[in-house]
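Notes to accompany the following structure.
Below is a slice of the complex: some chains, not all, each in place.
Naming follows writing order (A and B), and every chain is counted from residue 1.
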Amino acid sequence: MLENLKKEVYEANMLLPKYNLVTFTWGNVSGIDREKGLIVIKPSGVEYEKMKAEDMVVVDLEGNVVEGKYKPSSDTPTHIRLYKEFNEIGGVVHTHSRWATIFSQSGRGIKPYGTTQADYFYGEIPCTRDMTKEEIETNYEYNTGEVIVDSFKELNPGYVPGVLVKNHGPFTWGKDPHDAVHNAVVLEEIAMMAWNTEILTRYEVNPMPDVLKNKHFMRKHGPNAYYGQ
Amino acid sequence: MLENLKKEVYEANMLLPKYNLVTFTWGNVSGIDREKGLIVIKPSGVEYEKMKAEDMVVVDLEGNVVEGKYKPSSDTPTHIRLYKEFNEIGGVVHTHSRWATIFSQSGRGIKPYGTTQADYFYGEIPCTRDMTKEEIETNYEYNTGEVIVDSFKELNPGYVPGVLVKNHGPFTWGKDPHDAVHNAVVLEEIAMMAWNTEILTRYEVNPMPDVLKNKHFMRKHGPNAYYGQ
């Protein structure tokens, strides 16, 4: 069943190692068939190199496995919570991609510093609040979705297609699984650049001596250039 | 028409992923035929893997499409503004390459810290001023060229073949499209090293204990060396 969606979800999962967003099996992509109310998601703990489209697992919106020889990703309840709340989305991605995770670990959202972010995200990419002891100890993965939803009370998930889970890592979503991965790649780029922007802004040092600057430019470009000719 | 220039512009565009300057389609290269007053530029939104030389778009200096089945890059008006002002240049590149974009996002030019920069750029690589509300809301892309031109009132664009657009990213240029890409690669290298130079200059810590330093060097190089023999 859902062979096309399985193929789509499989291919989207395979983009995670291609774009260098995962180490080992630390990531998962899902897609939803809204009409049937069924989700297709990566199996748990299967290596990317060995994974096939037919290994994808089908679950319903209560988390029951409808088809599949493997267990669904441990993060399935988080995906489900997002699909239930964000009606327009068709795909969800979770990774521990480095720079987005660094912001998650710092407990900070990513402010908009440049147009690369503004091309995809309308304003700050939020970081979730701390989960309570109760939320962590019972239904942890479903509650991970709950704190994400909490962060979007006043945000449009179509305008901000991603979030940082505090002390954990990013989730992104999109109109389909491929689009959700696209946003995961963008988030990682943005996070890397935001990190370095924040640090840089505090520092300034003295430039090189003028005479050395002149020498180097002129030996390649001046009227008597002799370098690399 | 302009088949040679199309090939040249196509090949220069394909260097952007090769040198790791772009994610997805976040970059574009153009070239100009000064005699005919025509510009050849990358089509908008076409993936690098699928792009062919014949997909390049020909536009005139008013931005009218003269030939091409695709729309020209959204940044075409910026390229046009630069070709109009800087008479010696034959190619223009725009990317969101990471380290140059980080400086753009910090709103800072790149001071000359070393000979790598001085070999190509004569002094600081400027960062443009903030655009006004009006400049952003009307003819945004053309005005992006306008603030670049503003930054070069007292600079020679042949001596400083690139600029950082504030909160956006770098533009570079050169005598032809390939040369403009060459300068984009150099700018990215320079930016990475300048960032790290600025940060480093503030820090210093204690070295390792002498006895450990001596042990390691001597077990490989001393008269009684026994390591890796």
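Here is the rule we go by: a contact is a pair of C-beta atoms (placed from the backbone, for glycine too) under 8 Å apart; a residue touches a chain by one contact, two chains touch by 3 or more.
The structure displayed is predicted, hence computed values, not measured ones.
Since every chain is the same sequence and 2 are placed, give me the total copy number for this complex.
The entire assembly in this structure file is built from 4 identical chains.
Basically, only the chains that are shown with their structure count from here on.
For the sequence-identical pair subunit A and subunit B, what is the superposition rotation angle on Cα atoms, to the nearest 5 degrees?
Superposing subunit A on subunit B takes a rotation of 90 degrees, nearest 5.
Go ahead and note the Å separation of the Cα centroids belonging to subunit A and subunit B.
26
Can you list the subunit A residues touching subunit B in their complex?
My answer: residues 113-116, 182, 185-186, 189, 192-194, 196-197, 199-201, 203-208, 212-217, 220-221, 227.
Provide the residue numbers of subunit B that touch subunit A in the complex, in ascending order.
The touching residues are 23-24, 26, 96, 98-99, 101-106, 108, 111-115, 117-124, 159, 167-169, 195, 197-199, 201-202.
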